[in-house]
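Complex shown without one protein chain; remaining protein chains in place.
Going by the order they are written in, the chains are A and B; count residues from 1 in each one.
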Amino acid sequence: MTYALFLGCTIPARSRNYELSARKVAQQLGIELVDMNDFVCCGFPLKSADMDAAERMAAYNLSLAQKQNLDICALCSSCTSALAETAHHLSQDDGRRALVNEQLSKVGAVYQGDIRVRHFARILLEEVGAERIRSHLHKDLSDLTIAVHYGCHYLKPSAVHNHFDDVEDPRSLDTLIGLTGAKVIDYPGRRNCCGGPLLPVEEALAASVSKEKLDAVKEAGADAICLVCPFCAVMYDGNQKSIESQYGVEYGLPVLYLTQLLGVAMGFDRKELGLNMNVVKTKALLKRYFE
Amino acid sequence: MTEIDVNKTDPYFARDIMNQPGGEKIWACFSCRTCTASCPIAAINHTFNPARIIRMALYGLKQDILRSDFIWFCSNCYACQERCPQGVRITDIMTLLKNMAIQGGYMPSGIKSQMDIIKGEGRIYPIDDFDNKKRAKAGLPPLPTSCEVVKALFS
Partner (left out) sequence: MTDVGRHPRITLHTLSEIKDVNGYVGNFDVSILKRARYVDENECTACGDCAEACPVIRPDEFNLGLSSRRAIFSPFPQAVPSAYVLNANECLGHNPVVCGKCLEACDKGCIDFHMSDKEIVEHVGSIVVATGFDVYDPTELDEYAYSRFENVLTSLEFERLINAGGPTGGEVLRPTDRQPARSIGFVQCVGSRSAKKGGNYCSNICCMNTVKSTLMLKEHYPDMDIKVFYIDIRAFGKGFEELYTRSRRSGVHYIRGLPGTVEEDPDKGLSVAVENTATGNLEIHHLDMLVLALGLKPAASTQRLQEMLGLQLNPDGFFLEAHPKLQPVDAATRGIYYAGCAEGPKDIKESVTQASAAAARAIRLMHKGEITTEAITSMVIEEACKCCGKCAEVCPYNAVTVDVKKKIPASVNTAACAGCGTCAAECPFDAIIMNHFTDGQILNQVHTALEESTQEKILVFACNWCSYAGADYAGVSRLQYPPNVRLIRTMCSGRVDEKFIWDGFRAGAPVILVSGCHIGDCHYIDANHWTEKRVKKVHKKMAKMGIRPERLQLEWISAAEGVRFAEVMDGMEKLRQSVTPEEIAETVQLLKE
């Protein structure tokens, strides 16, 4: 089980807690992640400005994986989606692939069109499987009540993700979190967007989108939010304080990556999982598991 | 009331959209409004209404769309596109419209700076030595601090 690891821009610079915990979980489960050192941005943030340029960047990344002869495992949902979408288009349209390859030839790269791109969580479910993951979990987290945030690009556009989970009622992350014993609760607007892509356009609007979900999660009585995308984490974890002060509310909702939650159940310590880097403090919530 | 001056509409606008990848099925919209009812942004901000944008595009209101602030409010969440019963790729069309707006010279400053960084540095958060120091401290492998390939890619 070897994959080319696509870190993307945000994770290695801003979400090292995600990277740390993902590497730990992968190692524990016997997933070998080979670093793609020369990667460039997945293209997603460029899409609204220049679709062709975005596709070119994604295709370049795919060509890197092809050189290593490995399928891609990505940690960020938007990276997964951008790369998978390009892979999807280029596998169906030979003409488009030829055009992209013309551009790639400038840097001596070529993409032949058969790299599969999947999110880490999807690989956990599809390749490792619930049973094997369970056998590595030593701590029971049944005291925790978790609200899961799927985000958009982990699932959508569903066609490029092979419809692996129901976009209207997704349950793949519920299943994975459920393995730790934690209780996963539903809340209104469970499928809604975090608002992240609006940050460079209109910060206030982005914040109000995030606020909707924070309100709903708090109301539903969750101890923490669990997610799988650093973009979403910026909104809920990084910006939680500013939303609180902007609206005069108080959430104090820890935001955990799926890999951190699994890591806790696997018995890793706080530092190994980068829990000290989470913006909203997790110490009180997880104290009982580190004694 | 909105007045539509047919002298100011562009009868080829919808066709231009249809000729681009993702825009092919814009004609199929039968105005059922499932998109707007699904949109998390429209629920909060009433100036953003995907169904209205599609209708405006079909009417040929090119300048009203491309010079607008509202097309930039689409968060790319695909809720509308997943549900459109007619298979209109609404999210992809929003992206197309944004691209067209930029080609026409309208671009929010945030988007522009993002684009400049990515096209110049290859990544939206370029890694520097300080980052690598922090990575080493956390036990993570170092990453290249420069990205030359991107310059060639956009030459």
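Here is the rule we use: a contact is a pair of C-beta atoms (placed from the backbone, for glycine too) under 8 Å apart; a residue touches a chain by one contact, two chains touch by 3 or more.
All figures in this text were calculated on a predicted structure; none of them were measured in a lab.
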{"item": "Left-out chain, listing which of the shown chains it touches", "value": "A, B"}
{"item": "Omitted-chain contact residue, chosen from A:Glu32, A:Asp166, A:Glu250 or A:Asp269", "value": "A:Asp166"}
{"item": "Residue among B:Arg15, B:Arg33, B:Lys112 or B:Lys151 touching the omitted chain", "value": "B:Arg33"}
{"item": "Given B:Ala79, B:Ile102 or B:Val150, the one touching the chain that is not displayed", "value": "B:Ala79"}
{"item": "Footprint left on chain A by the chain that the document does not show", "value": "166-169, 188-189"}
{"item": "Sites on chain B contacted by the missing partner chain, in the whole complex", "value": "25, 28, 30-39, 42-43, 46, 49, 51-52, 79, 83-87"}
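Definition applied: only the chains that are shown with their structure count from here on.
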{"item": "Centre-to-centre distance between chain B and chain A (centres being mean Cα positions), rounded to whole Å", "value": "21"}
{"item": "Of all residues in chain B, those that touch chain A in their complex", "value": "21, 40-41, 43-45, 72-73, 75-79, 81-82, 91, 95-96, 98-99, 102, 107-108, 110-115, 118-119, 122-127, 131, 134-135, 138-141, 143-144, 147, 149-150, 152-155"}
{"item": "Residue ranges of chain A in contact with chain B within the complex", "value": "7, 9-10, 12-14, 16, 19-20, 23, 35, 37-38, 40-41, 45-51, 53, 56-57, 60, 89, 96, 103-104, 106-107, 152-153, 156-158, 167-168, 189, 191-193, 195-202, 205-206, 208-209, 212, 274"}
